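There's a structure below that I have some questions on.
Of the protein chains in this complex, all but one are displayed in their positions.
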Amino acid sequence: MLRAHGANARKIFDLIWTFGAVAVTTWLLVMLVLAMALFRRHLAEASRSPLQIDSDQESRLIRAVGIATAATVVVLIALTIGSFFAGKSIASLSGSETVIVRVTGHQWWWEIRYPKIDSSHAIVTANEIHIPVGESVKVKLDSLDVIHSFWVPSLAGKRDLIPGRPSELSLIADKPGIYRGQCAEFCGYQHAHMAITVVAESRKAFDAWRSRQDSDAVTPIADEERRGQAAFLGTGCALCHAIRGTLASGTVGPDLTHVGGRRSLAADTLAMTPGALAAWIADPQSIKPGAKMPRIALSADDLNAVATYLGSLE
Amino acid sequence: MSGIRQKKAERIQEGGPKGIRDTSIDEARLRAFLAHAWQTPKGLYGWLATVDHKLIGRRYVVTAFLFFIFAGLSALAMRFQLAAPEAGRIGPDLYNQLFTMHGTTMMFLFAVPVMEAFAVYLVPLMIGTRNVAFPRLNAFSYWIYVSGGMMIWIAFAFNTGADAGWFSYVPLAGPDYGIGKRPDFWAQMVTYTEVSALAVAVEIIATVFKQRAPGMTLDRIPLYVWSVLVTAFVILFAMPAVMVSSTMLILDRLVATKFFDSAAGGDVLLWQHLFWFFGHPEVYIIFIPATGFVSAILPTFVRRPVFGYLGIVLSLIAIGFLSFGLWVHHMFATGLPQLGESFFTASSMMIAIPSGIQIFCWIATIWGGKPIFATPLLFVLGFIFTFVIGGLTGVMVASVPLDLQVHDTYFVVAHFHYVLVGGAVFPLLGAVYYWFPKVTGRLLSERLGHWNFWFIFVGFNLTFFPMHILGLQGMPRRVYTYPLESGWGSVNLFISLSSLVLFAGFALFFLNMLLSLRNGHLAGDNPWGASTLEWAATSPPPSYNFPHLPVVTHRDPLWAEPDTLPVIEGLRVDAREVVGGTVADAVPQLRVPSADNSIWPLLSAIAVGGTFFASIYTPWAVVWGAIPVSIGFICWFWPKGEPEDEE
Partner (left out) sequence: MKKRPVVDVSHLPTYDFGAASPMWWGTLAFIALEAAGFALAIGTYFYLAVLAQHWPIAAPAPDLAPGTAILIILLASIVPNHIVDRWARQHNLQKVRGGMVIMTIAGIVPLIVRIWEFPALHISWDQNAYGSIVWFLLSLHTSHLLTDVGDTIVLAVLMFTQKGKAGRRLSDVSDNVFYWDFVVASWVVLYLVIYWTPRM
């Protein structure tokens, strides 16, 4: 079973256990009474007309049904009130956020933006959110194509990303860790491969990450990397992807300025390894059929060079 | 009214009533006359032109089960793909079509039509009349339904199957992101089936209101008939919502209206509101008749009248009303104001009260009776076992914060299969076992029936219970695959294997029907010793249902008077005629002529269906299609010298 690692999720999990316990108890009681009704000794003879009804028994049954109904009403009212207060206390988590993250849903990846604060620029990345542990984070959600739903189960409940209707959600992670999330609203071909990773780390590590993201992409030094950059800029890649510090400034696909530093590729379809990068560039459609990234004809050497170059962009 | 009185006076002057009446002719001649008046001609023409509610009801049931098989096989294909993580057996393009076709077919082409089909067959028999109020509308509704269903499945065969989920959310199904003509076929199929459902609802309401046997006052209406009456009203007010929304969808796609385009003043959530305003009552359109089956089957097999008749009727009505106040609970994750959400939580919880009352009444019925464990009762017990689970998880998802965790996961998949399979299909299978002898004259095999029940019951629970756990572990629905690291693989494999058990159960079910059709024991009129009027007719019933229409003096007429049937006299036997009565007390008011066979409902359905189909490709179809449609309807309604016109 999944575990809760944030205040928001913990309140929900408490509620699930409460409701679950009530449900199991109720079900067992109903089944017990049903079994008794079926297998108790029936005094009536078979020859009796079905319309002959024992009136004493009938009034006992009326009482029993009345009591059961009243109990149902009481339990339901209690559950409604419990649910209401859980909702309120989750809502009260928002308001004290120290970090703001903008998440935009695309078919089938997540665009992540951290707005400009004080000295640092706004930063753009994809499919991986970093947050400081123990601090409340505001996630602002929007979509530019179809409806998606942002859901990191062990941190919080889900919230839809609806075109034309921006919304937001609060997250807190109790302890450092890597939490997987996934799009929860069916969004087309690759709905299954639209995952997001939340990295919760200490404030210090978070700040370090943020300032690293703030910088432009590293300039390639090795020949292989230079060749890779040239191939990247020379073929179609730059039309869709941006690498800050180079001429590549496409906005259709994920920003690749620090792609090598991410844990995974193609919205958590593949782990980030040099081999996976090359395989992905070589033939995205066989790995993620329907994805918007086309296959681009590259020589084997260029392909390896591009993969090496991108892998170096940490 | 003076006009009628004057006419009547004229008639008396002319010398007595017209036509041949059932009053003073012997039984054999009576049957011969009635058989002639109510016959369906032999051959293809008769097959196409019949308006006999039993023939139409039967083919409705058979068609619905055929669609059920298609949808079931789609599910099996999905389980094949999901049995292992990152499996490449079925790609996303086909998988998305499969789950959409599965849901769409189960909801629109199986569950709702099969419930209507039973009502079309049973209601006239149970209330003691000879046909539904509008027999030709009934035939029309079937033809429209079958053409809509065939259309979407043929489209699927040409790789144009709907693929945006059974609720086709925009913008995914809208003009910018919908793939090819797939969403258009979906939208028009919905229109077809809604037209047919609405037609049935109208005729059920008129039939139950006006054609009940004399003496069948409101408090003597069989509970099953009450349940389909309430359902008909729910259809009447819910289905227009999906017709409005699917029309808007196709207009957005076809002529660039902007209903759902947020850049031009439209709204994406408008679709969800309209769809779920229909979509939630839809669940009750399926569930309420199923509770009617339970209330019909249970008393027969525990040998006593149902406990708490009035409580059950009021519960049915309450469920009907409340079902319109729940739709937003499908939209909690879209982020609505908290006060609004609380209202919908409360109303969603509240609907558990009338559902609970029904369960308690049924258990009390069992308590006060003496159960006979025949297959129909087994399915009813299986229903209580599983439906209570589905109801309780329903209470869970009614809670906003809880729903935000489990919404759109396998927990919800498990929940609604418990409600729909446990809550509706189990009683439906029980109903098939219960009424099969009435429809065919032969009993289904009890031996196979027991095997059938246990395979389905065990297979169902093994398949769907673990899905609760998958959902709580975070597996979203509608994914064509999942990563190895998720750890969901073994549970999914278990589910896929269990689905084979469930599949085998359904295979036994169909096998039993096929075998028993030929070799089953002859049933006789009332094999179960049941109490309602349909068991007073022969098995199978003749085209005219009853030689003399019955009169009702008790809520359980065949138990109150097991040996004699009080009947009506004075109806014509040389023309189709039924009795019309007052709505509340069923006091006879009219001898209503009943429509004869006609080919025009079929031809009209072809015209309407062709228009809908062509409108997928051009809006002008609506203009040009209006011509054949009008011709069809005019010929349908134009009187053709029926005998009743003489009076």
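When the chains are written out, they are named A and B in that same order, and each has its own residue count from 1.
One rule holds in what follows: a contact is a pair of C-beta atoms (placed from the backbone, for glycine too) under 8 Å apart; a residue touches a chain by one contact, two chains touch by 3 or more.
None of the values given here were measured: they were computed from a predicted structure.
Asks: Since one chain is left out of the picture, which of the remaining chains does it touch in the full complex?
Replies: B
Asks: Of the listed residues B:Glu116, B:Asp267 or B:Glu341, which contacts the missing chain in the full complex?
Replies: Going through B:Glu116, B:Asp267 or B:Glu341 one by one, B:Asp267 is the residue touching the chain not shown.
Asks: Out of B:Leu48, B:Ile69, B:Ala84 or B:Val244, which is the one that touches the chain we can't see?
Replies: Touches the omitted chain: B:Val244.
Asks: In the whole complex, not just what's shown, which of B:Phe259, B:Tyr433, B:Phe503 or B:Trp559 touches the removed chain?
Replies: Checking the options B:Phe259, B:Tyr433, B:Phe503 or B:Trp559, the one contacting the hidden chain is B:Phe259.
Asks: Please output the residues of subunit B touching the missing chain, sorted low to high.
Replies: 1-4, 6-8, 17, 21, 23, 133-134, 137, 198, 201-203, 205-207, 209-211, 214-215, 236-237, 239-241, 243-244, 248, 251-252, 255-259, 261, 264-267, 270, 273-274, 277, 525, 536, 548, 551, 563-571, 577, 579-580, 583, 588-593, 630, 634, 637-639, 641, 644-647
Keep in mind that, in the parts below, only the chains that are shown with their structure count from here on.
Asks: Any idea how many Å lie between the Cα centroids of subunit A and subunit B?
Replies: One centre to the other, that is 38 Å.
Asks: With touch defined as at the start, can you tell me which subunit A residues reach subunit B in the complex?
Replies: Against subunit B, subunit A makes touches at 1-2, 9, 11-13, 15-16, 19-20, 22-23, 26-27, 30-31, 33-34, 36-38, 40, 42, 44, 46, 49-51, 53-54, 57-58, 61-62, 64-65, 68-69, 72-73, 76, 79-80, 82-84, 86-88, 90-91, 107, 145-147, 149, 151, 153-154, 156-160, 162-165, 167, 180, 182-192, 195, 268, 289-290.
Asks: Residues of subunit B touching subunit A in their complex?
Replies: It is residues 91-93, 96, 164-165, 169, 171-172, 176-177, 262-263, 267-269, 299, 303-305, 307-308, 311, 333-335, 338, 341-342, 345-346, 349-350, 352-353, 356-357, 359-361, 363-364, 366-371, 381, 384-385, 388-389, 392-393, 395-396, 398-409, 469, 472-474, 476-483, 531, 556, 559-560 of subunit B that touch subunit A.
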